[in-house]
Every structure is written in C-alpha cells, then in structure tokens.
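Written out below as structure tokens is the structure these notes cover.
A single protein chain has been omitted; all remaining protein chains appear in their positions.
Our next item is subunit A:
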Amino acid sequence: MSRRTSRPARAGQYLALLAYLVFLAFPFLWLISTSFKPARELGSLHPTWIPNDPTLANYRQAFDEQPLLEAAGNSLIAALSASVVAVVIATPMAYVMARHRTLLARAATGWVVVSQAFPFVLVIIPLFLVLKNLHLINSLPGLIMVYVVWALPFALWMLVGYVRAVPTELEEAAAVDGASKLRTLVSVTAPLLAPGIVATALFAFITAWNEFFFALVLLKTPEKQTLPVVLTHFLGAEGAADLGPLAAAAFLATLPSLVVFAIIQKRITGGMLAGAVKG
C-alpha cells in the first residue's frame, strides 16, 4: 500500500514524523544540555541548546550534595531482588494459568486485570500498617516484598503469553517418555521459555528501578532511600540554584533503565501482543 503513496502525501508523512521526533526528544536533550552547563550560564536569561562553557562540575556537585551512590545501591538491590523473586514465583503460576482452565486460573486472570484499576492509596495504607507491625518500615526487604507483588500482574500477563507459544505436543511427548510433571517443566518447557523469562525479569527490574510512590511512603531515612526518592531532595523548596546538579543526577538515574529497555524493546512489544491477543 505504501508504494502508491503520492509524493506530497509522503512529504507530509515525513513532516509529521519529524514533528513527533522533536516533541519526543527535545525534553531529554534539554536535560542533557542543562546537566553540562556551569551555574553562571544557568542563571543567565538566554539559555542556549549547546552549553557555551561545558563542565562536569554539576556531576561532581550532585554526588557531593546527595548520597547518590548509596541510593543507586539501594535501588539496585531492591530492583534486582524484586525482579528475580517475581519471575521465579510467577513462571510456574503463569504455566498453570496458561495450561489449565480452572477456576483458580480464571480468578488469577481476574486479579491481574483488577489490580491495575485500584488506586495505590487503598493498598498502601494497610500495607504500611502491616509492615509497621512486622518492623519492615524503612527497610529494603519490606519494599522488596511490596515490589514483588506489584510486579506480578504484568509478569504473569507476559509469561502466560510466552507459555502459550510453547507447543503442548513437546510436553506430551516428554510425558509419554515417562518424565514427571516437574521434570517436564524444568527440562522441556523452561529452556524454551528462557528468553521470555529474561525479558519479563528485565521489565520488572526497570519498573522497580523507576518506582517512586511505595519507596516514598515506606523508606524514611536518606541512607535507606532509593534513587527516585533521593532525586526529589534536589528539588528543595524554591531552589532555582541547583538546576545543574539536579539535571546531572536525573540523567545518570535514567541511564540503567534506558540501557535495559533498549535490550528488551522488541520482546516487550511482542510479549504485550501475545498476552493481549491470546489472553
């Protein structure tokens, strides 16, 4: 169909695409540009796209002002543990949801959908009270537990799609050969699912790395806080002075997510589609 598109129409399409590119990219480019500007330039009334006098001072200052390394460490621990645990417990469940049509499987699918609709406030208050009783407020393990459950709906959604893509004939053949259920799952199904499992884990990692609300409520002291929460400390009250370090820290905090997302981009799209079409 595209072969026949007329020349003016094609030009219009490129123009529209350019407009989208500009809209999508300019805030990010501005963030990067701001992060390399010296304080003097940030105070002037005529900011430029390319810093006149680029500097790394903002990056140094960002690390001096806030415990960024500690925060990144906390974020890494929380996101890594949450994504690994979520995928380890979600994969068997997704398998059952995909292969068995029982009431439980249906209820689980219902929970996946409904859990998207509830405002976090309704969940966070009771969680806060429960975790407080368990002395898990202001602790990473408490946050990780919340992240695991919070990552489960999407993980299940994606994994169910991946399981359905594995032909049942393979499992039946293994069963005929006398392999037990668990054995079949571990040595036949799991290897075929591996790429999907990795993509799901990486996606869970990004969502946990980026998460803000639960971390804000559950982590009280700066040395326990994750990166997004620590970033907000740069905002201060009315401080226009600290734009440089703010931009530098924000840019650094984004890099891991961008890298991981670039790796799994194709799989995420495919996984969403698989879950949506067959689910």
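Everything below uses one rule, namely that a residue touches a chain if its C-beta (ideal position, glycine included) is under 8 Å from a C-beta of that chain, and two chains touch if they have at least 3 such contacts; residues count from 1.
As a working rule, contacts and distances are computed from a predicted model.
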Among "Heme exporter protein C", "Na(+)-translocating NADH-quinone reductase subunit B", "Transporter integral membrane protein" or "TolB-like translocation protein", UniProt-listed name of the chain not shown: "Transporter integral membrane protein"
Positions on subunit A where the hidden chain makes contact: 1-2, 4-5, 9, 13-14, 16-17, 20-21, 23-28, 30-31, 34, 42-47, 49, 88-90, 92-93, 95-96, 99-104, 106, 108, 111, 115-130, 145-146, 148-149, 152, 156, 181-182, 185, 206, 209-213, 216-217, 227-228, 231-232, 234-235, 240, 243, 246-247, 250-251, 253-254, 257-258, 260-262, 265, 268-269, 272-273, 276-277
